[in-house]
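Missing here: one protein chain of the complex. Every other protein chain is in place.
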Amino acid sequence: MATTLAQALNAALRDALHQDDSVVVFGEDVGTLGGVFRITDGLAGDLGEDRCFDTPLAESGIVGFALGMAMNGFRPVVEMQFDAFAYPAFEQLVSHAARMRNRTRGAVGVPMVVRVPYGGGIGGVEHHSDSSEAYYVHTPGLKVATPATVADAYSLLREAIADPDPVVFLEPKKLYWSKADVDLPVTTAPFGTAEVRRHGTDATLIAYGPALPVALAAAEAAAADGHDIEVLDLRTLVPFDDETVAASVRKTGRCVVVQEAAGFAGVGAEVAARVQERCFHSLHAPVLRVSGFDIPYPPPIVEKYHLPDVDRVLDAVARLQWDDEPDRRHLTRVPA
Amino acid sequence: MATTLAQALNAALRDALHQDDSVVVFGEDVGTLGGVFRITDGLAGDLGEDRCFDTPLAESGIVGFALGMAMNGFRPVVEMQFDAFAYPAFEQLVSHAARMRNRTRGAVGVPMVVRVPYGGGIGGVEHHSDSSEAYYVHTPGLKVATPATVADAYSLLREAIADPDPVVFLEPKKLYWSKADVDLPVTTAPFGTAEVRRHGTDATLIAYGPALPVALAAAEAAAADGHDIEVLDLRTLVPFDDETVAASVRKTGRCVVVQEAAGFAGVGAEVAARVQERCFHSLHAPVLRVSGFDIPYPPPIVEKYHLPDVDRVLDAVARLQWDDEPDRRHLTRVPA
Amino acid sequence: MTTQAEHRRTDGVAPSGAGDAGGVATRLLPSATPIRFLDDTGGTAPESARGGYEMPPTEMLVEAYRRMVLGRRFDAQATALTKQGRLAVYPSSHGQEACQIGGVLVLRDTDWMFPTYRESMALVARGIDPVEALTLLRGDWHCGYDPVATRTAPQCTPLATQSPHAVGLAYAARRRGEDTVALVYVGDGGTSEGDFHEALNFAGVFKAPVVFLVQNNRYAISVPLAKQTAAPALAYRGVGYGIRSEQVDGNDPIAVLSVLRHAVESARSGAGPFLVEAHTYRVEAHTNADDASRYRDAAEVAAWEGRDPLTRLETHLLAVGALSDEDIGAARQEAEAFAGRLRTRMNEDPDVDPRSLFVNVFAEPTPQLREQREWLEEELGAEDSRGGGEH
Partner (left out) sequence: MTTQAEHRRTDGVAPSGAGDAGGVATRLLPSATPIRFLDDTGGTAPESARGGYEMPPTEMLVEAYRRMVLGRRFDAQATALTKQGRLAVYPSSHGQEACQIGGVLVLRDTDWMFPTYRESMALVARGIDPVEALTLLRGDWHCGYDPVATRTAPQCTPLATQSPHAVGLAYAARRRGEDTVALVYVGDGGTSEGDFHEALNFAGVFKAPVVFLVQNNRYAISVPLAKQTAAPALAYRGVGYGIRSEQVDGNDPIAVLSVLRHAVESARSGAGPFLVEAHTYRVEAHTNADDASRYRDAAEVAAWEGRDPLTRLETHLLAVGALSDEDIGAARQEAEAFAGRLRTRMNEDPDVDPRSLFVNVFAEPTPQLREQREWLEEELGAEDSRGGGEH
């Protein structure tokens, strides 16, 4: 039966609530309404208002309150309504959730999940389309997961809830309505494991979350040009799967990273840096990045010009120096 | 006459206040006390309490209030008392300061400077030693400057205050008491210009802020091993000086980036990614990174094990495959 | 009652510190029940309910009526435009007209307004071109009007975050000796955010001429007021910041105008900030995308529709002879014409040059942005030479 990614997330929450009394779900509009994306649909009604409930409208308060509950035996799963609305909670995430175990030499762990619908492509007005993953992955002490498939949505969320440490769980909102035939419950590979979503020999496309379908479509299109492209889905950004990534690039010798977020100091930068550190002698071309521009996320009508698409990925693949020609983009300095 | 970096910052604020009535300085303890690092020493007394004043203790409020003043003809320069205490202002910085000009199609610019003493090495207890630059550089719409020399402290801060856009001004607090013979006022190279602090031919060390002295000392030490090392000081992270960086690495063919911040998705990752994108065919070895570990900033007694030091930089230089030997670090997978 | 009004108008801000608190605190507290001039159906409320506030001039009430009629029609038109796919989303302020129009009418042109996404009606009442007012919600840009020219900040989406801007801007004006007041709209939900509190505190300390207008429409999307706060009323937040406060029946346009006029002129006179809580109701769903039946009863909505601000004002103005049936007809006709023009203009497809993505990130683009714009140019050029088509 076809299940949407949103339904898989809902099922994961529901199953976790059923199986573990210490799990609680709360945030803005997650109770009676079931969340603006309906990810918590029916939970308050079916499991009770003490298991899934609305809070006052204050993200820092929500994360701080969750942390206090986590200090005292609960496993809170909180929702930030949209990516940009998690910023008021930054202090609580970075200075507290990420540090409590370390601060207390392991005496106080804070098992909590902060769910963040993220990314663009849904025609959202300002502040509803940010890709904020780089902020979290750069923060030691936070795990960061981001599913791109229906099965992973279920399995990674279950794993996040079971994790003894705080997990920022980034949900690609434009994939909420994507579907797959998956029987739930399902268990996929654990945190820290990248998946090869398409096998290939000529180049490696690395993606995660909302960019994965773009990478896969580009790989299909590239096949028409005679390039046999491998596509990796990182699944969790922290922990990072160096082994799978390095093995693929050592095999293919070429690599492109695709992300929606602004490029500068984004996850793609880290991936590129790691890959060239680890696979330097296998590389026939620099690791290239396809990303959003270094601009504030643009309004709906022009977001398509900002988001990585198949053409941009193909263009990057084409610049992978198949004929040993250096990348024209960086040969000469670009304009004034 | 020997001037400290702290004194140069003080002089820059003082001169800006004198020359431009729209400049105002405020924050926690910057008035009567002159700031916990005395960067605003004497300003309230000499220029008046309306030009340099204390605010309530609320970083989001400070940045938001500054933004409102900037919307209305002022050029606020605010101090966040320490790096980690800027996190409560994250929302105001990321969703407002960085976006106001873009949001209003240029109608409302917000010239404001957010000064942040940052980095470790001063024996500070928890939350007093973070290197938070990656959060800011990844945010489109913010400029990010970080001086490493006394002259730059003065000149870059003057330029930041004069800039029509919001600037996060990161002050390496462990260099506050570093000295140089500089006659103030002084004008150094503008934003977006990296400086070659040491000329060399064999490899390029790229650093900024608190890591610059480490890089310079390592270069001196490497000279003893027969390596002639070039050292670049980035000075501003946004805008980034691709030209100087690429020119140097194309010349030397080897590159190490040094930063205090945790490595994962830090500025060093961006530098490594850019360098290999632009200089792939000149590189004899991967671009290596020397950085803080991916851990919460440790307590004073063990911070020395966390911070990049000369030995670690030298070790990275030694791993630059001078004999075409691949980096042993990544040859085999490391332990379980 | 004059006495109460007198002391409400007393200037001077609370001194900080212990001991002398009692008297000051009492003076800062709001009326125990919301101020009202009209009863639920537009009849005259008992004099005591006015709390000593003054009846605004009749011309002001008539003008408010006219703009409320227009505002409501505009609001309905905007909702209709979402159904036709001409707006990405629209948060209606139907039922909140007293606050939408009241907040505008008490301001001078030189004053500033800080609206949220819900204040499209207020923007139009302020004289902003309705197409420019709807730019954010149509999705062609984040803000369609010029905030400086209109003294109206961009509609703010992250809740309450515009509050400290209003305080800084108003303080800046006062430093220059200008008599500008800033009025900031916040929702009941927004009051829970840390920024609201920090802004109140800054305003109190800097005696900034700011009026905080809390439109308590009893819901933050689906979350009812009782889950938002345990406060007896949100107006009680003021005293903790040394800020004079009032609560008002937000569906009584006369009361809203009267209290807001007083608050704005008090702020203008140098007496510091003012917090006004208007008890009102969001009659429509949160936005066209929301389904309010999931969390509230039709009966509740109906009860509030019985206190409709437009009807109440109309009833009152007819009763006192300040409005005729012809006036009503004229106001509706004007509104209809306005809506018609808007419909026509909104049927045009907006055109945004993709190159504009890079223009106003900074005053001067960085080399990196110039480079990235060049990449986009190349793509657009390639498309053009392939004969255009969707990107």
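A, B and C label the chains in the order they appear, each numbered from 1.
Here is the rule we go by: a residue touches a chain if its C-beta (ideal position, glycine included) is under 8 Å from a C-beta of that chain, and two chains touch if they have at least 3 such contacts.
No experiment lies behind these values; they were computed from the predicted model shown.
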With touch as defined up top, name the shown chains that contact the chain not shown.
-> A, B, C
Which listed residue (A:V23, A:V36 or A:A58) would be found touching the missing chain in the intact complex?
-> A:A58
Listed in rising order, the subunit B residues that touch the chain left out are 28-29, 31-34, 36, 54-61, 84-85, 87-88, 123-128, 264, 293-296, 298-302, 304-306, 309, 311-312, 315, 329, 334-336
May I ask you to list the residues on subunit A that touch the chain which is not drawn?
-> 50, 55-56, 58, 60-61, 63-74, 76, 88, 91-92, 95-96, 99-109, 140-141, 143, 164-165, 192, 238-240, 242-243
Just the residue numbers, please: which parts of subunit C touch the chain that's not shown?
-> 13-25, 28-30, 32-34, 192-198, 201, 204-205, 207, 216, 225-243, 247, 272, 279
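Going forward, only the chains that are shown with their structure count from here on.
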Relative to subunit A, chain with the most remote C-alpha centre = C
Distance-to-centre winner among chains (Cα means, whole assembly as reference) = A
Distance between the centres, which are taken as Cα means, of subunit C and subunit A, whole angstrom | 36
Euclidean distance of C-alpha centroids - subunit A vs subunit B, Å | 28
Between the Cα centroids of subunit B and subunit C the separation in whole angstrom comes to 41
Subunit A: which residues touch two or more other chains?
-> 60, 84, 87-88, 126-127, 264, 293-296
Tell me, which residues of subunit C touch at least two other chains?
-> 141-142, 158, 194-195, 356, 361, 366-368
